[in-house]
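For this depiction, one protein chain was excluded, whereas all remaining protein chains were kept in their positions.
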Amino acid sequence: MDTLVNVAHGFGVALAPINLLYCFIGVFIGTLVGVLPGIGPISAMSLLLPVTLSGTPESGIIMMAGIYYGSMYGGSTTSILVNIPGEAASVVTCIDGHQMAKQGRAGPALGIAAFGSFIAGTFSLVALMLVAPKLASVAIVFGPAEYFSLMALGLVVLTFLTQGSMAKALLMACIGVVLGLIGLDSITAQPRLTFGRIELMDGIGLVPVVMGLFGVAEVLLNTEQAIKRDIINAKITRLLPNKEDWKASAGPVGRGTILGFFLGILPGGGAVVASFASYALEKRLSATPERFGHGAIEGVAGPEAANNAAAGGAFIPLMTLGIPPNVVMALLLGAFVVHGLQPGPLMITQNPGLFWGIVASMYIGNLMLLVLNLPMIGMWVQLLKLPYNILFPLIILFTIIGVYCSGNNVFDVYVMIAFGIIGYFMRKLGYEPAPLVLAFVLGPMLENNLRKSLILSQGDLGTFVTRPISAVCLALALVLLIGPLLPTLRRKRELVALDEGA
Amino acid sequence: MSGDSNVKVRLDNSELWSGLIGLGLGIFVIRSGLKLKLGTIHDPGPGFVLFYTGILICAFAATIMVAAITEGGPTFGSRWKDTRWAKPVIVIACLTGFAIALDPLGFLLAAIPLTLLLMRLIDPVRWSLAVPISILVPVGMWWLLKQALGIQLPSGMFGIG
């Protein structure tokens, strides 16, 4: 009952005209920066922080939060249309989303991404209201050993992301880990693999790597095809998902939502792991896993739901413990602080109007986003009708601008071009970029937590199997790793046999 | 069997070479790890994870090479069969030129020729369309970023942009 009174109170705050306006401005800006690759919510939020100071804390934070989840909606757009993920969490969306677009099904892909995001966003808010204080403990039961095992599980998950050979996927993952470790060591501040280049001290940025491996490499692959003038081979049939699409997507959206919500609570790469994990899960559960990678709608619905649910889950440690689980939440924390508020265990009781007002505003914001985004699908799909010889120079231009803006650094543009060339040869030789990107994100966390847990356990490797959560993660990883090994080998042999027969 | 597209121990087996590159990378990573100090199991040093990841890289690369020798693999020729391989090379050359020009000339002076070249060299767009697009889009983006978001793209030694 208490909750209902609080929710009502929250809507009272959120529905105040000024707050509605701030909410709308927030989600609108969020959608914009989400669509532009490279320009993420972080730069928009830090630039707009001073603007929010003039109003009440509620208005300011409602707007900032709006930018965040708004950008989560927009992030999938470029992944689907031109195979450029706007952020790490939408890398998986590229795999099947862009294939759908190539088959003329960009509309349903964008549609299911929007609906899936809406459903997941709404669910995670309900969960946020009901169980936030209780779930706070989830964020802290994960110590270094648990993180290490979770990251290891995350890396194993990537073997499901590829159609090709497992050895190649694992090789890519290891290279991803190494690339992620470039720069100053997180514990001793010693430079690693920097070759004396000062630009590399800070490590390689995620955005240039992703834009190069996906965006630029995709363009290079397309230009060598003489026949294909347009991105779309087939005619655009529908703008929205049909009944069958919905049927196929219901399960993935549901599972993705739950997965995303719980992984989002964890500080670190929650949203990224969630989207990859959801994809792997759907591929595993699917009766026709071979469709994945060739435009399966489940491969868009699940991960998109997961990364939006994770955005909701991420609020829990911030609001209940004052521990921001990612950079965006950190910015939001900054917004609280400059308004003189301290998120922590006491915030919900001391400032109920603020907490419930923000949560209620997110319901409204999610609804606004759906209304805002659905009509835009038609417009995005029109974009694909541009002939490819006009479209691809523009794609290159946008990736360059996006990469530059992500770090205000010309060196990042060089990195992107280099990874574009590497990515082209990788793809030509049958190496896929997705495992590399996932490992690039998880690698530094994996390393840091491994070292911390070994210091904690004084060199006892048993710590990973005696701690229950860690043990479960590792066991799961082992099952996943060994389980498909035999069938893969068999299938591979069959394939080879087939080749030789032909 | 034709023997052209799937070969075992032959120098143009692409799998063999990609595995070899992986092996070289792995050895390099192992060496870097050793140089950075492994530390002890009680207190792993900066090279600890690099060293073991390097070993894994070598192991996977070796697996790929073994498979390439025992099961064979596609040749370089077959990977690039029926493609206009010169086109990606042109795009790469344009991008490299852009990368070199970006710092001294600034974004606008480097991006406008890049866009124009890409439009004309791959599948030529007619001049009357290519010229306005390659000028308007970079200038428009530059203006939008500067005015709306306060982001300054590189302006180069002439200070244009």
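Order of writing sets the chain letters: A and B. Residues in each chain are counted from 1.
Operating definition for what follows: contacts are C-beta pairs under 8 Å (C-beta built on N, C-alpha and C of every residue); 3 or more make two chains touch, one makes a residue touch a chain.
In this section, contacts and distances are computed from a predicted model.
Its UniProt record calls the unshown chain "Tripartite-type tricarboxylate transporter, receptor component TctC", which is the correct pick from "Tripartite-type tricarboxylate transporter, receptor component TctC", "Thiolase domain-containing protein", "5'-nucleotidase, C-terminal domain" or "Aldehyde dehydrogenase". Within the complete assembly, A:187 is the residue of A:16, A:187, A:221 or A:250 that touches the hidden chain. Screening A:327, A:371 or A:461 against the full complex identifies A:327 as the residue touching the chain left out. Residue A:342 is the one among A:342, A:382 or A:466 that touches the chain missing from this view.
Residues touching the missing chain, restricted to chain A, are 43, 46-47, 49-50, 53, 139-145, 183-191, 198-199, 201-202, 267, 321-324, 327, 329-331, 333-334, 337-338, 340, 342-346, 448, 452, 455-456, 458 (touch as defined at the top).
In the analysis below, only the chains that are shown with their structure count from here on.
Computed from the mean C-alpha positions, the centre of chain A lies at a distance of 23 Å from the centre of chain B.
Of all residues in chain A, only 39, 43-44, 47, 165, 167-168, 170-171, 174-175, 177-178, 181, 185, 187-188, 190, 192-193, 216, 219-221, 223-226, 229, 387-390, 392-394, 396-398, 400-401, 404-405, 408, 410, 413-414, 417, 420-421, 424, 428-431, 446-447, 450-451, 454-455, 458-459, 461, 496, 499-500 touch chain B in the complex they form.
Residues 1, 6, 14-15, 18, 22, 25-26, 29, 32, 36, 40-50, 53-54, 56-57, 60-61, 63-64, 67, 71-72, 79-80, 83-85, 87-88, 91-92, 95-96, 98-99, 102-103, 107, 111, 114-115, 118-119, 122-125, 129, 133-134, 137-138, 141, 145, 149-154 of chain B are the ones that touch chain A when the two sit in their complex.
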